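Report on the following structure.
Note that one protein chain is taken out, while the other chains of the complex remain in position.
So, chain A:
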Amino acid sequence: MTNNQIMEEHIVIIGNGISGVTAARHIRKLSDKKITIVSAETDYFFSRTALMYVYMGHMKFEHTQPYENWFWKKNRITLKNGFVKEVATSTKTLHFANGDTLQYDKLIIATGSKPNKFGWPGQDLDGVMGMYHKQDLENLEKYAPNNKVCKRAVIVGGGLIGIELAEMLHSRHIPVTFLVREPSFWNGVLPEGESAMINREIIANGIDLRLSANLKEIVADENGQVKSVIIQETGEEIPCNVVGLTAGVSPNIDFIKDSEIETGRGVKVNRFLETNIPDVYAIGDCAEQHEGIGQRRPIEAVWYTGRMMGETVAQTICGNRIQYKPGHWFNSAKFMDLEYQTYGWVWAQPKENETRFYWEHADGNKCIHINYDKNTREFIGINTFGIRMRHEFFDSVLNEKQSVDYVLTHLADANFDPEFYKLHEKAIVSKFNKENNTNIQLKKKSWKRIFA
């Protein structure tokens, strides 16, 4: 060993998801530090968001791995397969379930989330699963390989993972009953129009959508396997072979509950992603800000925030101590065949100073919903379904605090649909003009403005 290597700090990252791996990559870009990534789930980084496509037969598991297997050795990132049972911060030691130990100089906790379970009777039966880990995928393949083995599946919880699981099972022609607690799908996040559109999409795909329906209990057969579920409101018993629990996720931090590290729902961190213990950081889904940044929640289980925290903590660890400052909120999702993007904030209910503009295409599969300040006309956010929009356009609109009129005038610049797609900007602007008695003139798309 050369002197240099002995001197280099050892950075240990628990968790090989997008947050941990991004941190490792950026630390390697910025330094020669010794890096170890620990995971009990898989040897190599894979994209969790793509697990659904493996079950659906769109991909093989290897396609979910963004880096070839040689990447890690070439970049001198050590991968350790093991389950961390305890973090001893006083001695800077990790204790593994199998008795191994590992010394660190700096520790990054990036253990992500785990599916919520709310103490339902029968929630640990065979055939009950979340859809989060690779092991969940293997479980699903075991209990729901086809519609002969799994005659019906019940999904509990109406979030993004729930609808993905519904799409997955549907792809193998397995009948699905989808229990959603709310009176309309995801209506805590989305306004009524968008939420209703998704309800329609779910039903159009032949899924038995049950709104305002809660799970009472999961009933076992004589082998300890799922036999049916019972709905709280009606007492109806639905026979099924698989139950998917997708009622949200929470930070996966049980292993540090007994350590010195401060936790709330997640690992408490300041804006520098530092915990209360020196040299211990937390990033990604498992990190909890003392206070939400801007309008964001203290815990954000979103792909890109994990990545951004990884980028940020790498700077801090490599000597450029920097705050985590996520920019303007954006996100995207796909609900069956319905693509959704959002830039800025469009709350389920308008706030006091906000007003809305909603346009929906006659086919019921496309809409945009713009939120703006009714006094200043400043653009606050947009939801778009079935129409792709340009991130950079809205990022600069939000930076420059442009008005809703500016956005509508330049809506052609914002469009990101593939070439030859039918454009709806004219219809959108004319509806806005009609409703608001304005005279906004749509400008032609300009490369100059787009690349300004």
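Keep this in mind: a residue touches a chain if its C-beta (ideal position, glycine included) is under 8 Å from a C-beta of that chain, and two chains touch if they have at least 3 such contacts; residues count from 1.
Rule of thumb we're sticking to: contacts and distances are computed from a predicted model.
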{"item": "Complex member absent from the view - protein name from UniProt, among \"NADH-quinone oxidoreductase subunit N\", \"Aldehyde dehydrogenase family protein\", \"Transport permease protein\" or \"4Fe-4S binding protein\"", "value": "\"4Fe-4S binding protein\""}
{"item": "Absent-chain contact - pick from A:H10, A:K134 or A:R388", "value": "A:R388"}
{"item": "Touching residue (missing chain; options A:K268, A:R307 or A:H424)", "value": "A:R307"}
{"item": "Hidden-chain contact residue, picked from the options A:Y53, A:W72, A:Y104 or A:F255", "value": "A:Y53"}
{"item": "Full-complex contact with the absent chain, from A:N75, A:N270, A:N399 or A:S430", "value": "A:N399"}
{"item": "Footprint left on chain A by the chain that the document does not show", "value": "18, 29, 47, 49-50, 53-54, 56-60, 63-66, 68, 171-172, 204-205, 303-304, 307-308, 311-312, 315, 320, 322-328, 330, 332-334, 336-337, 339, 341, 388-392, 395, 399, 416-422, 447-448, 450-451"}
